[in-house]
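Note that one protein chain is taken out, while the other chains of the complex remain in position.
All chains are identified by letter, namely A, B and C, in their written order; residue positions are counted from 1 within each chain.
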Amino acid sequence: MSDQDFRAEVRAFLEAALTPEMRTAPRTIMLLDVDLQQAWHKRLAGRGWAVPTWPEDYGGTGWSREQQAIFEEELVRANAPALSPNLQMIGPVLIALGSDEQKARHLGPLRSGEVVWCQGYSEPGAGSDLAALRTQAVRHGDDYVVNGQKIWTSYAHRSDWMFCLVRTSSEGKPQAGITFLLVDMKTPGITVRPIHSIDGLHHLNEVFFNDVRVPVANRVGAENDGWTVGKYLLQHERNGVAGAAYLRMRLGHVRALAASSPDDEGDGVMMDDPIFARRLAEVEVDLLALECLIHRADAAPDPGLKSRMSSMLKLRGSEIEQAISEVGRLALGEWGRLDQSLGLEDRTLPVAGPQGGPEIMLSYMMGRSATIFGGSSEVQRGIIFKQLRQYGV
Amino acid sequence: MSDQDFRAEVRAFLEAALTPEMRTAPRTIMLLDVDLQQAWHKRLAGRGWAVPTWPEDYGGTGWSREQQAIFEEELVRANAPALSPNLQMIGPVLIALGSDEQKARHLGPLRSGEVVWCQGYSEPGAGSDLAALRTQAVRHGDDYVVNGQKIWTSYAHRSDWMFCLVRTSSEGKPQAGITFLLVDMKTPGITVRPIHSIDGLHHLNEVFFNDVRVPVANRVGAENDGWTVGKYLLQHERNGVAGAAYLRMRLGHVRALAASSPDDEGDGVMMDDPIFARRLAEVEVDLLALECLIHRADAAPDPGLKSRMSSMLKLRGSEIEQAISEVGRLALGEWGRLDQSLGLEDRTLPVAGPQGGPEIMLSYMMGRSATIFGGSSEVQRGIIFKQLRQYGV
Amino acid sequence: MQYHLSEEQGQIRDVITAYLRDRYDHDSRLKIVSSPERWSPTVWNDFAHELGILGLGLPEWADGLGGGAVDHMLVMDALGSALVVEPYLETCVLGAAVLMRAEGDVARHLLAGIVAGEVRLAIADLEDGPMSPTVPFTSAARVEGGWRLRGVKSRVTGLPGATHILVTARAGDEGDMAVFLLAADHPGVALVSGPTIDGRVSSEVRFENISLSADACLIGGGRGAEVFAEAVDRATAALCGEAVGIMRRLIADTLAYLEQRRQFGAFLADFQVLQHRLADMQVEYEHAQAMAFFAAGMADAEPERRRPAVAASKARISRALRHVAQEAVQMHGAMGMTDELAIGHLFRRATVLENQYGSIDRHMKAVVKAGSDTAGWAAD
Partner (left out) sequence: MQYHLSEEQGQIRDVITAYLRDRYDHDSRLKIVSSPERWSPTVWNDFAHELGILGLGLPEWADGLGGGAVDHMLVMDALGSALVVEPYLETCVLGAAVLMRAEGDVARHLLAGIVAGEVRLAIADLEDGPMSPTVPFTSAARVEGGWRLRGVKSRVTGLPGATHILVTARAGDEGDMAVFLLAADHPGVALVSGPTIDGRVSSEVRFENISLSADACLIGGGRGAEVFAEAVDRATAALCGEAVGIMRRLIADTLAYLEQRRQFGAFLADFQVLQHRLADMQVEYEHAQAMAFFAAGMADAEPERRRPAVAASKARISRALRHVAQEAVQMHGAMGMTDELAIGHLFRRATVLENQYGSIDRHMKAVVKAGSDTAGWAAD
């Protein structure tokens, strides 16, 4: 099929499958409305397009890189919801390192959108410093008994399963005694407590483990080898094309807002103000440069080079995400004062001020986490310097 | 006398005393033409205005703070050359800590502009880290015998005297064994070697000491107590009102250039370009804020507070100095490519491109040193953090 | 230009700070902003009587203590660092500045009422656009015995506790901006209220052909725009003081956090990268502090200097505030993202304050437009 035909096919599908509600639903990365997001996931899965980048044996589409890019572009154009980022993280890990039983059990429901996963890495005192992990798993027969606490767990309150890192040994280097487990969130002994975040909403949670029994069969990789598994997984974070597509979508929202928001003088729109237009162009050019780097990383002949670039993509991607919200906030001006987070959850409430404003404020506030979670910018800079020292410019 | 009358008197004097050559001579902080600068110094001294801030007993004018500010403003307005910054450094030190003999010998010629002084602090390996000083002075009878090397010494090749720090002991804390000496540059054993700097010109030098005999009578303060003397002197660096006045003058030059430089489209002047105008306004507002901080420091009821602010004034003053050149360079565009440094030294050569352009390029290049010399920005940030920790916000 | 508090002013600041430390700590504040009223009559009463600060920045003829813009600044600084939501700015600064320009007994009585803690004002100036319009859509028609007011005002703060509302409107056939006063419970005033991200209440206020008496027009005769602009500049200068208070708290909280939190085997405060970034925050804070004095000093100047001076100050201080607030959250790591520490609340207030009475861009435009060289202004 020609790329052009392929694009037409994708577009036709999206036209038919996306409800107006899905297109306009408020979102940070995920939709705030998890049910609606999973409904969209199921529609994609029904068409066989939920996990295009997975190997074909596991339900991937086998698209060319060009087709993959077209698909991402069309999703952005149609304002489609993103699927859970955890899908792209745990899926490839299970495919590469999971047991046959784990694959059989989890990959199907993951692909079809029937289950929601959350990620259990952070702990109080072990955010950027994963080696300081303290949640303990002690082997008792065919189970691990897990005790401890995870924190900042996005959507734990809506998740069926968690993949997490636990400590199984305190010997050797701190990274050495970590194990990667899959935990059924319905297991007795798990308590989820909400954390209200800076935007006033509830995405984050604390998760407490009190004598939680996790079958040894739910371990991925060897005992004490969880660090390797975890690192493999980090490579599949949203730093690539999909991440840039998300930023493009967000930039499009800001552009739309600025094209209709009155400027400071009240006699034109923000987009025509030369200072504002320059600022927006600056972000656009930064994003374009990031995309160039993503394509360069994707096409890297040397996998080491590609993995070295992932810290840079995380660092700049998160900064650009914040820059987009910052520009959006400028277009919104004093309207940004209103707390319309309730309206984001209950969409029957009317929006005061420009359409899209409440989402921009949500992104501005919650987006401060972009440079904190998933390896803070400070940690990334440390990694980048080490690599520079080791491999040269 | 009313402030208004005072201003008129200053203005009338400057009108008469400043030659057109003095007003337009190229400069970084000092004039490039040291003879011309000293000629101006002598004219000011003839009127009794060379060292207004010194105590009246030593030739100061006893002006009120308002009068002092008016004087500085009028100097800027008239584009008068600045006097050697070393004048404001060594003068107050000798007045406060010098012996009667030192005062009698040096203050007169310093005030009258007959002698030029240079500062010998930096050494190879001891720039920001003064405690690592290695130039050695060993007591032999009534002399110190000095051996070692100073570097980055501005105008050493045109100076009659140097004030410098030397090591007289290697015991105790590294700062403890330092002594402050006044050295006649004609003493046998001193060799001055030029360093050509990034702007292609010769302001900087290396100074070598080979068994140089300096009378003990030329020591300021006690032996091994030079650190205290040196610190006293650093407080008198150009971080105050005079420094801001210099920045104002430089900003005025850029403003004048931008009001006549054609913009990128060739259909207007840079000053009318909204992006450029905003950038210039940004620097102006930064400078205004710095001036507010200078006035706050000057009026501080607590001398400790005033001295704590001096690191901030150095840090931001040097950054603003660079920002001014940066904006100037933007107004200059591709004209900045020309190396017209020869024209700065030989003023009979014609200037290509906008008037004032060569000076702006000189300031841009040599101005990189503003955040390096006199305690680098990195050192200042370290000091500011320590003070924050000790005294709180 | 005054660049330090006098000894007496310093003592007043200490008294306010001590009061707020005891009675307006994080938890007490959360109780207030989540109460049905969303403000505290008790605190306001204490401001009036225990602290006596409501008249601090007002002249003696208005029952005040004879202070000025620096006094407003010091109060706003103290209130800012405790994130006080009560309407000092609206009532004692902006509203009082308008009332002081009004003639007649109504204004005089209201000023006395402000000092006594009995009058609180809401300012209804914003409409559907981004900024306060000089030619409002809201209009007041001259009718027999008074006025008839109609229009919709947007994002009015302080209404749950306000006793009166100041409304800007086009007046009469001339259509010049005038300022009107009405009781908050005046019949026919329709409110739709909702929360703001900085813990306050914002209301859309609808005036549907409300009848007002003749003396409801506080500032008329073509003076409305000029008087209101002056009042807004005074409020903007006072906001500079609030920003300084917020920054001080942000830096202090961040330093304290870094000093108690360990990572990679060391206290965060021992990491040089964080030290230098805190140093930059402190430098921004000190500049903002000095410039807030400048803004206060220029609040009384003639409009040609007042406008660009206040605009420059608000722009520069807002830039500092944004930098400090974003860095403070970043350095708190995930803890900066919760609603549980003060840091997130300070961040949200900083976010609002940055755009309040004009964004950085808008104020910088005023500086560019004034075209004036600011040489010598800081010294005057």
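Definition applied: a residue touches a chain if its C-beta (ideal position, glycine included) is under 8 Å from a C-beta of that chain, and two chains touch if they have at least 3 such contacts.
For clarity, every value in this text was computed on a predicted model and none was experimentally measured.
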| item | value |
| --- | --- |
| Partner chains on view for the chain not depicted | A, B, C |
| Touching residue (missing chain; options B:45, B:330 or B:384) | B:330 |
| Contact partner of the left-out chain, one of B:12, B:198 or B:259 | B:198 |
| In subunit C, positions touching the absent partner | 271-273, 275-276 |
| Hidden partner interface residues of subunit B, rising order | 122, 125, 127-129, 132, 151-152, 195-198, 200, 204, 261-264, 266, 273, 275-276, 329-330, 333-340, 342, 352, 361, 364-366, 368-369, 371-373, 376-378, 381 |
| Absent chain, residues of subunit A that touch it | 66, 69, 73, 76, 248, 252, 255, 274, 277-278, 281-282, 284-296, 299-301, 309, 312, 315-316, 378, 380-382, 384-385, 388-389, 392-393 |
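Definition applied: only the chains that are shown with their structure count from here on.
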| item | value |
| --- | --- |
| Subunit B and subunit C, separation of their C-alpha mean positions in angstrom | 42 |
| Numbers and ranges of subunit C residues touching at least 2 other chains | 364 |
| Where subunit B touches two or more other chains, by residue | 274, 278 |
